[in-house]
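Not every chain of the complex is shown here; the ones you see sit where they belong.
Chain lettering (A and B) follows the sequence in which the chains are written, and residue indices restart at 1 in each chain.
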Amino acid sequence: MSGNTFGTIFRVTTWGESHGAAVGVVIDGCPPGLPLGEAEVQKELDRRRPGQSDISTPRKEEDRVAILSGIFEGRTTGTPISMIVRNRDVDSLPYEKLRHTPRPGHADYPYDAKYGIRDHRGGGRASARETIGRVAAGAIARKVLAEHGIDVLAHVIALGGVRARESEITPALIKENIERTPVRCADLNAAEQMIELIRSVREQGDSLGGIVEIVATGATAGIGEPVFDKLDADLAKALMGIGAVKGVEIGVGFRCAGMKGSEMNDAFEISPNGEEVVVSETNNAGGILGGLSTGAPIVCRIAVKPTPSISLPQKTVDLRTMQETEITIKGRHDPAIPPRIVPVAEAMVAIVLADHLLRNTALKPHTKTL
Amino acid sequence: MSGNTFGTIFRVTTWGESHGAAVGVVIDGCPPGLPLGEAEVQKELDRRRPGQSDISTPRKEEDRVAILSGIFEGRTTGTPISMIVRNRDVDSLPYEKLRHTPRPGHADYPYDAKYGIRDHRGGGRASARETIGRVAAGAIARKVLAEHGIDVLAHVIALGGVRARESEITPALIKENIERTPVRCADLNAAEQMIELIRSVREQGDSLGGIVEIVATGATAGIGEPVFDKLDADLAKALMGIGAVKGVEIGVGFRCAGMKGSEMNDAFEISPNGEEVVVSETNNAGGILGGLSTGAPIVCRIAVKPTPSISLPQKTVDLRTMQETEITIKGRHDPAIPPRIVPVAEAMVAIVLADHLLRNTALKPHTKTL
């Protein structure tokens, strides 16, 4: 059973290869009556688009989206929404000599092992272009969430050795600063150092990893589906399934390993701002307990590995001759992916939340006996 | 849509509450003809069982499994396998006074918010007893994997501040040492320190977190289903969905954020032991590239938070009066969960691998054009 569909009620199916005719997505399960136009989707795709600054890949793609179905007179109809983006600036030549020599750190080798056939051009299906469908779907998921007052923001908190001063970053600051620098770090000083670092590493023909944080605000308590489709479980799946991600944490994440229960537990209290609502002063749990949202902001962090496409020479094997050989990769690549993963990570979190919001609706308690 | 089923071909559905009549699991999609008896399942349940040492909960449960269907004359028949374990040592009294005061760090509050009704006794559905079904299913998944030479091992690598010397731990050492101490740490010196630490923290009425590593050996390249059901994505979901887990990493995990591409990429080479097989000397990727297994050992690590049930007084809210109040938790609890998560984590990884092994089989390449 293949795995190109994500979600259960808000279902997203992506298709397309990097150097094929187009990439696209079909969304089934978007509620009817939602105002929606191509401009809203395009706005998110523009954030994902390559060639936006001198520190990202020079591949030039306009990435114009067309919505082919599911919209009538400016509103969703509840039928599948099909969106398509044509591939234009395609140059398959550099990939020809990589056809039988899998690139280290890339999907080439296990794809060959799995499928026995592979569109090697531009990484084929394993290319970052596949995320166009995710971002387009995420734009619609955001619309669903906005109806319920939920917002999703991501930002780079570490790149190479440089770390943002996290303690000073608020959602408001993220919103303000996120698009002010090409590295999408809310701490502008750190951003400057990150940019410097990227430039120097690119000159070396090498690349950098980093950490991206995603914060979702506005979700009420009780979203998630124990015991397997917990909210954190599905967020972990969604985020780990983005290419280059090697780790996911919720709230304090791996730091919890060194904490005591008395430090980790977020004590409950009545909201200090007057409302009769249960809240917590701390948010070590990252807004999720028992796989359900608690009402606090949902906080995830992902580890993004350095771009595997580097221009330094690398050892590999020629699969025809089964002889060891060496390759250098000449294509057009981002020396650091974390800034470009920001809109993709936002999209995946938005899709998970929209899906779980609708799942939660489907099984509303019959009576309140609390 | 509820979430009590895991997997697509090898499908696991668990049911049951901590203080209800029983807990159990139904497995649909186990291949027919596999030799299977209750003893093999019981063996894994015995590893999970509470009350095994002085550093774990004193709840006494025999946890005898009965297989009610799907087996005929010692073999699986391809029909659903239903397994049941009765709850016996149930003492609901201590929970009565927690009925309306959600325990910090527990699922109580969001469960109330979601369902409007909750079996509060012993944590109800959110209890660790639910993992009995997972471990029983995992025992069968292991049988499926063993047919393909795949083995799954987990061990504690950090507990409180104590860390095992990871560089010296091999799969063979894990196998040898894992059950020799109640903390299930392969580094026996570290194990001793961990046990000390647990004893002292328990006396304080507090608890500890830790890190568990899971290693799966023997998987061939090409297992996983891009682009959403990647092997690492499904492992992340399976592991993050275990209660108390707040982080998941694959291979070097979060360390990749500070690495360069030239350090991170695992170069391909021909197996040095004579076989004409593609391998890598390093395994920073943790055995997964592009969401597919590479043939190297699959390595995951999970962050386990300290047990939220502590006997120190904690602030919370009485949901009837909406007044702040204080609770102390008297039940029977493990001061450190990581050792008991070991068999559960192994089970979840085994289930993911068995499911993906069968998924991979379903779509065998029609012809090899490599």
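Criterion: a contact is a pair of C-beta atoms (placed from the backbone, for glycine too) under 8 Å apart; a residue touches a chain by one contact, two chains touch by 3 or more.
Quick caveat, the model's predicted, so the values are computed rather than measured.
Of the identical chains in this model, 2 are shown in place, and the full complex in the file is built from 4 copies.
One rule holds in what follows: only the chains that are shown with their structure count from here on.
The copies chain A and chain B differ by a rotation of 180 degrees on their C-alpha atoms, rounded to the nearest 5. Centroids built from CA atoms put chain B at 25 Å from chain A. Per the touch definition, chain B reaches chain A in the complex via residues 1-6, 8-9, 14, 102, 104-117, 125-126, 130, 158-161, 201, 206-211, 220-230, 232-241, 243, 246-270, 276, 278, 280, 285-286, 289-295, 303-310, 312, 314-317, 319, 322-324, 359-360, 362-363, 365, 367-370.
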